[in-house]
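Only one protein chain is missing; all other protein chains are in place.
Showing chain A:
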């Protein structure tokens, strides 16, 4: 672990950006978003909550060219550095690793993107009202899953190696200084405060033993939904996709695009039968998928508590009111 002053971090990022594409969070009004490094570092945004869009856009983009026919697709994926993801988004990567990076068939595009992506996560010292990572047993700081981690302090940052390549990076650079006792203590206090804040925000919420069965409960919960599906597209753990083909000069190109289980045609088969013909059954399915089915295989929820689904919802549907009580 090392301590970096703000200007030392700025200098490090400037050097990295000389050879690699670097993304980091910038605040615009109320929102924080990833943008390409523009010569400035927004320290306020680095210490803020997760950006509006997640790491999904870097690893599993909304649309990706995955095959061409009859000739095999060739593409090169650039090296990228993303600074700023919080634990909720690092957990999203953990979920995607289970879907795209494991099993008999693996997604080479996801794996290549992941290999080329260097992640510098940041503690989340000031969770917002929409945050609930504590309810899904996560902490507002990262201990695994990124390459390096930054803890914002008043006068700079503590930087920790997380992965093997993060450790090598840190050792090769000889950055900053040995952290002082006071700085270590400041980190401990900052993390404690963040956790206490989450507990305060989500006070009294208890996980339901089981998702309710009765339709009345669900009808009440989905009231006001305009079926915009931003809850699904903004979700760092939603991974549904669709392959579709477009005619090319010779043969065709195959594109993998995000899909959403809320679409009426999502599960419809060729003959017209639809296992989830009404929105109620599709609405329920999302919760069963995230909180029951994924858990059966991976022992954890496909939800990171980032709160994007409720922040983006025009009907103010709060996932916490459904899964917790």
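Methods note: contacts are C-beta pairs under 8 Å (C-beta built on N, C-alpha and C of every residue); 3 or more make two chains touch, one makes a residue touch a chain; residues count from 1.
Convention: contacts and distances are computed from a predicted model.
Note on the omitted subunit: UniProt lists it as "Oxidoreductase", one of the names in "Oxidoreductase", "Transport permease protein", "3-oxoacyl-[acyl-carrier protein] reductase" or "Xanthine dehydrogenase family protein subunit M".
Only one of A:16, A:32 or A:99 touches the chain withheld from this view, namely A:99. Within the complete assembly, A:259 is the residue of A:89, A:123, A:160 or A:259 that touches the hidden chain.
Of the options A:79, A:155, A:188 or A:292, the residue whose C-beta touches the omitted chain is A:292. Between the chain not shown and the residues A:58, A:91, A:239 or A:283, the one that touches is A:239.
Of the residues in chain A, those that touch the hidden partner chain are 66-70, 72-73, 99-100, 103-109, 111-112, 213, 239-248, 251-252, 254, 256, 259, 261, 266-277, 281, 285, 288-289, 292-293, 296-297.
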